[in-house]
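Of the protein chains in this complex, one is absent; all others appear in place.
Coming up: chain A.
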């Protein structure tokens, strides 16, 4: 098992899929000659040429639409939007066409389209480069939305997304491209549905995804060593569709739930997970579920304000302590 960085996992998935199928191609701003903003497509231009590693003009909606059209004819485009903030401009093609084409054609046309978006709040990039859009994507019928938290899943989710006949949005994280982790040497596919238990525990379920998985794991360690609380950390990983059974199974075991998300709270992963818990296993709860989330503000530039706006492991520890009356 090799240790790879997150970006290297994504690159390896591209390379394997492009080598396998001549109708897999990549497009996006600066992904070709320049090698990609986060290096996730570096070297592919030299290997596969400009027909399949396409540097696009800055026209998010229409190059997304070109990818969607190509997918409708059976190609498997991997479209990179340079930053999730710019995906707002591509929402028309993503939401009105990609997400709906299979349904509104009565299943006659498939759209095996992949959109990769570096998302999240990096460091001091300001309000227009710090959006988290998971709440938007996960609210759209017909899309699949996945969020890799590790290099293994950055690789494995892209592999599965390319093979899936559904449109898939992969939300990566701008602060995680250099994260290291083990990736199997042999070909590997991460399922596009289902949660993963990252740390088993019996006292409380902490639900997280993408970067917040790491906050949750840090918090769980501290809760165990300093407070004797044994937290189970669940990587939701697939935000659309959410794994209702997987969420409920953990809550039935621990009887407590906390959701930690990088996104601001009104309308989002936290509210959705709590709704699922209410619907699936309300009477298994020993305490009201709690969510830890970003403040409802455009992300500020100032580093102290930015830090205050985004949750961290300490916030998770504090919230859990409060739940246990410590």
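Here is the rule we go by: a contact is a pair of C-beta atoms (placed from the backbone, for glycine too) under 8 Å apart; a residue touches a chain by one contact, two chains touch by 3 or more; residues count from 1.
Quick note on the criterion: contacts and distances are computed from a predicted model.
Asker: Tell me the UniProt protein name of the chain this structure doesn't show, selecting from "FeMo cofactor biosynthesis protein NifB", "Pyruvate dehydrogenase E1 component subunit alpha", "Nitric oxide reductase, NorC subunit apoprotein" or "ABC transporter ATP-binding protein".
Answerer: So, among "FeMo cofactor biosynthesis protein NifB", "Pyruvate dehydrogenase E1 component subunit alpha", "Nitric oxide reductase, NorC subunit apoprotein" or "ABC transporter ATP-binding protein", the name matching the hidden chain's UniProt entry is "Pyruvate dehydrogenase E1 component subunit alpha".
Asker: Just name the one of A:68, A:154 or A:251 that touches the chain not displayed here.
Answerer: A:68
Asker: Which of A:16, A:92, A:230 or A:284 sits in contact with the chain that's absent?
Answerer: A:92
Asker: If the missing chain were put back, which residues of chain A would it touch?
Answerer: 22-23, 25, 51-52, 54, 56-57, 59, 61-75, 77, 92-93, 96-97, 101-110, 141-142, 144, 160-161, 163-166, 187-193
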